[in-house]
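Every protein chain of the complex appears in place save one, which is left out.
Every chain is named by a letter (A, B and C) in the order it is written, and numbering of its residues begins at 1.
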Amino acid sequence: MSSSNVKKVALAYSGGLDTSVILKWLQETYGCEVVTFTADLGQGEEVEPARAKAQAMGVREIYIDDLREEFARDFVFPMFRANAIYEGEYLLGTSIARPLIAKRLIEIANETGADAIAHGATGKGNDQVRFELGAYALRPDIRVIAPWREWDLTSRETLLAYAESRGIPIEMKRGNASPYSMDANLLHISYEGGILEDPWAEPEETMWRWSVSPENAPDQPTYVELAYEHGDIVAIDGERMTAAAVLSRLNQLGGANGIGRLDIVENRYVGMKSRGCYETPGGTIMLKAHRAIESITLDREVAHLKDELMPRYASLIYNGYWWSPERRMLQQMIDASQAPVNGEVRLKLYKGSVSVVGRKSESNSLFDMNIATFEDDRGAYDQKDAEGFIKLNALRLRIAGRKGASFV
Amino acid sequence: MSSSNVKKVALAYSGGLDTSVILKWLQETYGCEVVTFTADLGQGEEVEPARAKAQAMGVREIYIDDLREEFARDFVFPMFRANAIYEGEYLLGTSIARPLIAKRLIEIANETGADAIAHGATGKGNDQVRFELGAYALRPDIRVIAPWREWDLTSRETLLAYAESRGIPIEMKRGNASPYSMDANLLHISYEGGILEDPWAEPEETMWRWSVSPENAPDQPTYVELAYEHGDIVAIDGERMTAAAVLSRLNQLGGANGIGRLDIVENRYVGMKSRGCYETPGGTIMLKAHRAIESITLDREVAHLKDELMPRYASLIYNGYWWSPERRMLQQMIDASQAPVNGEVRLKLYKGSVSVVGRKSESNSLFDMNIATFEDDRGAYDQKDAEGFIKLNALRLRIAGRKGASFV
Amino acid sequence: MSSSNVKKVALAYSGGLDTSVILKWLQETYGCEVVTFTADLGQGEEVEPARAKAQAMGVREIYIDDLREEFARDFVFPMFRANAIYEGEYLLGTSIARPLIAKRLIEIANETGADAIAHGATGKGNDQVRFELGAYALRPDIRVIAPWREWDLTSRETLLAYAESRGIPIEMKRGNASPYSMDANLLHISYEGGILEDPWAEPEETMWRWSVSPENAPDQPTYVELAYEHGDIVAIDGERMTAAAVLSRLNQLGGANGIGRLDIVENRYVGMKSRGCYETPGGTIMLKAHRAIESITLDREVAHLKDELMPRYASLIYNGYWWSPERRMLQQMIDASQAPVNGEVRLKLYKGSVSVVGRKSESNSLFDMNIATFEDDRGAYDQKDAEGFIKLNALRLRIAGRKGASFV
Partner (left out) sequence: MSSSNVKKVALAYSGGLDTSVILKWLQETYGCEVVTFTADLGQGEEVEPARAKAQAMGVREIYIDDLREEFARDFVFPMFRANAIYEGEYLLGTSIARPLIAKRLIEIANETGADAIAHGATGKGNDQVRFELGAYALRPDIRVIAPWREWDLTSRETLLAYAESRGIPIEMKRGNASPYSMDANLLHISYEGGILEDPWAEPEETMWRWSVSPENAPDQPTYVELAYEHGDIVAIDGERMTAAAVLSRLNQLGGANGIGRLDIVENRYVGMKSRGCYETPGGTIMLKAHRAIESITLDREVAHLKDELMPRYASLIYNGYWWSPERRMLQQMIDASQAPVNGEVRLKLYKGSVSVVGRKSESNSLFDMNIATFEDDRGAYDQKDAEGFIKLNALRLRIAGRKGASFV
């Protein structure tokens, strides 16, 4: 892309060192105006300081948005309706935040007349894909600038030298004390790099930031009761609250009980394997609890169909296809399935474990304690029916056996 | 089926009260000879006492088999290659034992010239289906007698009265002290009934038999290292051992650390929901560890394909289709995928949690620590490639956007 | 079921011999009142004569309904949105009519205070399952009487003798002149039995009723143009018409051109294989045309997801689960996908073949003739992007190759 054509670019700006260098680099290289966008997604850091930093670099249009509620309500909650897990383990904490940032960046680009967007994701990761697929889907003619794929500041040294030469404060470097590359939002915090690059090395205890170790968790279990409406948590221990408040509260409860740590090697969409560690205290509780409320309210075949489609749904989110028509199509089916998912789940949190200890649904339970006995008065279940059920299900196997069929 | 036609029946005989009553009832009602078959599947109870009981009732052909190794090697291990979980939670501990019992029953029927088999499963559960589908698949003309679907001893009182009147010792009742219906084998122990019939009621601590509570587990974590060959564990902490020994050892380790308890509501194949509690200490460790060794040795798309087919594979086992051609077909694919699944996994067991803390594979790791740097000398990854990758993956979304397509 | 408990039964009554015998048998055996229900589903026979016959047997509540429009609009059309085919060949003509009959039977039972329904399907086929699953889903406490599974009139001779003895006219026998068992409705006509029971035998030309043979079809092709809105055909050759009229017209056009004959062996839900021949002239055209309009209006991944779920959707309908929550859930997704499926398809019909010769969509085409050239002005496609696309898609294969991985 010819750099001369860009007039204004909307930059996803954290206020940290890397995106500050990017901001300056965009101004210098593209000679264009930069609009900054800083989002509070619940990462636990102040976002307001980004304003002064951006102003200091001459930015005139500065967006600082609190997106926590939208993030929880319109992205995290819909995803949990699907019981989404990537590769059997990962709760998609980073993946699910990117489409919201992409959407807001495009909205800001549209509002400010920007013809391009820029982000600070590298050329080796998934995040570049997630940002850009979202952006292209929402505004097909947008130009995307990914400095890490373009510039020559590819080493830490050259980057720091650039920063110094332009007067960008080095202490801005986010996660200064940490040897890890981290990403955080209301759903999780992630760690990559450092000693994690050796998949045989155990992370040291000091790495983890959001949860105590199971060893240091309280010796008494914590019980919590979640109320569901249409698959979403609407109250905790009887207190009604918003989606973001639910996530916050569950993060506190989970973190205090050592819940939600994960250490995996995952397959990136760009083709390589990478080691990542994650803390997802609230999300870990939510997944367990959602399956429990579904276990008494969902029809068996609906549940199984959801389970079979889940890996694909999770991959779509992991790979950056939130804004694709196929994700939306799946979502419609998933959302439709949640109409009867109403009721309460009771959980025990203890030293790293979440256990379901009760589930009920006044309006929608399909669990019938009396199925054993209702034969007499209502005729629903006659044990003799089982014989016919088995005989016909066995018929094809018997015919094959008679014909001497042996499959292997 | 006319009772007059049965000459000899092979009975799955536990030696407990229920199957002793069945034994007698078969002799009286069908006037046929009964062959008993008692299996040691690792349930943790003596099987030899069944001999004297059967002899006392006049049985002349008595089979008492130690099937632990076959069970672990040919049933449990193949199933874990698939990472099989039913409905997101259940490790299929009961389900996977039934096809082996069905197979052995048919073998015994063939050896002894029996024309029928009988079992003690009720008409409301899954086990009748698993026994009978297996039996029909392996011997299409077999007759199946399921006394619980036929007789009128349908209450505890009538059953006890029958036993008393025939001199069958009541103290034989298995699980005498327990209010729960239980089933155990090398992979797990299960609990149903009693207060569990209320899905809102938490089971009391005294129910659990195979694991200490997380609260009572040691304050120090236990580390364990598992060695894999072709997807199966072949050694623990450097000590090579058989499949059954692996399961035993992991059950000890897991149980001692409070690992593997599960409390769920599940969907039975016969159409109703039921509450079950399970302890699967070794299996819980195995599932986590197997995913970890696969995470560095399996190709991404192979892993994803396995994940998408897993729910169906698990349902086949749950529903009793182990001996079906479709399960075998899936197994061939799964087994083929395990050729490169070799290496070691290191785990931390602590108060109910299993955490992977390391994984390596000298021969088959696809994890490349140097992927970041091998660009220079080997050209595998050029960050600029990501732009093209994203642009073409976005093309259909962009075209749709230009055409004003909005899916929802 | 005790026959003494049934007070009134709603019978699916064709007016033919078999269901007339059933009517009488119900009156005699159950001593209950019978309500008859006869539907015009486009089978091409008069339904009104059923009235007099029912009256003659003392029936006081007689329902004769023209359901053709509802059948086409609410059953056939939704199914074709999914491109449903069972086992790669069968267009589900019989399967799709049963849920409508089940629904109407239950409605009539509710209106007339009947506590049971009855049908004339045998105990070996799929139709009993389809009727009864529908009935149970729509009214869980309904009693179902399936005379063919209960009575002893199991041979043609005993049935005829029974009819004669009760004064039921034998000439009522439907399909008198045909050696085949047939079923017809707006979507198709089917043939089973007779020489078809030998799967090596070719049906004689005289069997086919709805289509000329390709040999006898016109020597000039017929062109036809179909207009689609949201996946449904709304006009033929510019003439707007209802769903039932669409099916009728396409049946005429297809039948006249020798289109839509099918000769297969299929797998019944009850476990056996059976030979069936079908004529589905209009449906054959519809399937081809629907794929064509989707080919230019549907996103690739949406289309592929539909294709992957289609066999399951088709099996649900074949097996009788139209009224299940899982079918409805899939339908919601399918219907949602059809929003952009608008436009026209032009077809050539000739001696047994349907060929698509044109497709267009003014509002929703995703086909871009200028994709080749729009690089210059809009930047959508840069051939150089393909290199990055390929390189990253190849990355996992290259890493595996370097590590010496060989899958097989």
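The rule is simple: a residue touches a chain if its C-beta (ideal position, glycine included) is under 8 Å from a C-beta of that chain, and two chains touch if they have at least 3 such contacts.
All values reported here derive from a predicted model rather than from experimental measurement.
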item	value
Omitted chain's touching partners, listed by label	A, B, C
Among C:124, C:166, C:209 or C:230, the residue in touch with the chain that has been omitted	C:124
Residue among C:112, C:178 or C:315 touching the omitted chain	C:315
Which residue of C:137, C:233, C:246 or C:289 touches the chain not shown here	C:137
Chain not shown: contacting residue from C:178, C:248 or C:393	C:393
Omitted-chain contact residue, chosen from C:100, C:153, C:270 or C:336	C:270
Residues of chain B (touch criterion as defined above) contacting the omitted chain	1, 140-141, 267, 270-272, 299, 301-302, 305, 312, 321, 324-326, 328-330, 332-333, 336-337, 378-380, 392-396, 399
For chain A, the residues touching the chain missing from this view	299-302, 336, 339-340, 364-366, 368, 371, 380-382, 384-389, 391-393, 395-396, 398-400, 402-403, 405, 407-408
Hidden partner chain, residues of chain C it touches	83, 87-89, 122-124, 128-129, 132-133, 136-141, 144, 146, 148-149, 197-203, 214-215, 219, 221, 258, 261, 263-267, 270-273, 275, 291-292, 295-296, 300, 303-304, 307-308, 311-312, 315, 323-325, 328-329, 332, 346, 348, 350-353, 355-360, 366-369, 371-372, 381, 383-387, 389-390, 393-394, 397-402, 405, 407-408
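Definition applied: only the chains that are shown with their structure count from here on.
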item	value
Copies chain C and chain A - interface residue numbers shared by over half, same or different	same
Whole-Å gap separating chain A and chain C, where each centre is the average of the chain's CA atoms	42
Contacts with 2+ other chains: residues of chain B	300, 365-366, 368, 371, 381, 384-387, 389, 393, 398-400, 402, 405, 407-408
